[in-house]
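Questions regarding the structure given below will be posed in turn.
Note that one protein chain is taken out, while the other chains of the complex remain in position.
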Amino acid sequence: MIENTKFQIGDLVRVRVNHTSGHCRTPQFVQGKTGEVVAVFGQFPNPEQRAYGSNGLPHQILYQVCFDQTDLWVNYSGPEQDTLRIDLFEHWLESVSTKHEV
Amino acid sequence: MHDHDDHSHHDHSHDPITSEAEDSLFAAREVAIRTLLIEKGIFSADELRHRVELMEGRSPALGAKVVARAWIDGAYKARLLADAETAVQELGLETMHTSKIVAVENTDDTHNVIVCTLCSCYPIAILGRPPAWYKSLAYRSRVVANPRPVLEEFGLSLPNDVAVRVHDSTADIRYLVIPQRPEGTENLSEVELAGLVTRDSMIGVALAQSL
Partner (left out) sequence: MPHVHDRGGWPDETPIDRSEHEFAQWEDHTHAMLELLIGPKYHFNLDEFRRAIEGIERKKYEAMTYYERWLTAIETCLVQKGVLAREEVDEKMVELSASRNVRNGFD
């Protein structure tokens, strides 16, 4: 089991918008979107620190978050069960209680 | 000069001088950078050559071996889905220490397809280097927002009751798709099965080859 994680599988999370400046691994198209945590991968070096020559410590927890495609793209052309899964670090995620919480 | 000496006694398959130096400005710049790094003792010509050989040893045949084993051995498949890194090593294959392989399974209900929208993250350890299209701006921009039309370009038309699940590998995870085992392959050997597992089927833009 991976300990001390802020989120668990099944939690709804919203991706922060422009949370950091500089190098990051959070694509713009998921920023501000709400998805569900579907996997907790554990601790990995923080790429935002490593990109500037550090060792990436402290580690960040890496999650897999699942989004409905219809929530990501206006006029998504496929069926509503299509999803997109993406790997995101903990500091980019904030807790939400419902999908459309403002 | 080191460069020419270095090549003259290792590579007999093609002429390194004409194939690399006249290619482009980038090819010439690569020679210059490499020559300087060797002169400075950053690495030796032998070490670089060894690394190229390592790279050439990695190919989709390795991933196909993993998939074929998963097809014939349910317990192995369970281990692969739970901890792909260990399951891949179990077959004697090397993995990277800088990233972690995760296997995802195609089923009657779900079809997985892999992309890296930010660069070109790919399970090189078991698939070799990614194809050019995987690294292209068109694939990276389009497959996340419109996966079904993109899959159709690859000749894969999926019915609407199969959910398409796109994986954007943005971080330290490298995804391997386990395609569905084609029908009518009950009597095939593990090696014959591996022959049906194409590179594209392990990225998720194709099905495994049928008989």
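Residue numbering begins at 1 within each chain, and the chains themselves are lettered A and B in the order written.
The criterion applied here is as follows: contacts are C-beta pairs under 8 Å (C-beta built on N, C-alpha and C of every residue); 3 or more make two chains touch, one makes a residue touch a chain.
Quantities reported herein were computed from a predicted structural model and do not represent experimental measurements.
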{"item": "Of B:87, B:144, B:158 or B:202, the residue in touch with the unshown chain", "value": "B:144"}
{"item": "Chain not shown: contacting residue from B:27, B:78 or B:191", "value": "B:27"}
{"item": "Residues from chain A at the interface with the omitted partner, ascending", "value": "22-23, 27-29, 47-48, 50-53, 56, 72-73"}
{"item": "Chain B residues that touch the omitted chain in the full complex", "value": "1, 3-4, 14, 16-17, 19-21, 23, 26-37, 40, 42-43, 47-48, 51-52, 54-56, 98, 115, 117-120, 129, 131-133, 135-142, 144-145, 150, 153-154, 168"}
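Going forward, only the chains that are shown with their structure count from here on.
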{"item": "Length of the line joining the C-alpha centres of chain A and chain B, rounded to whole Å", "value": "25"}
{"item": "Complex contacts: residues of chain B adjacent to chain A", "value": "100, 102, 117-118, 144-149, 160-161, 163-173"}
{"item": "Complex contacts: residues of chain A adjacent to chain B", "value": "25-27, 29, 41, 44, 47, 62, 64, 69, 72-73, 76-79, 81-89"}
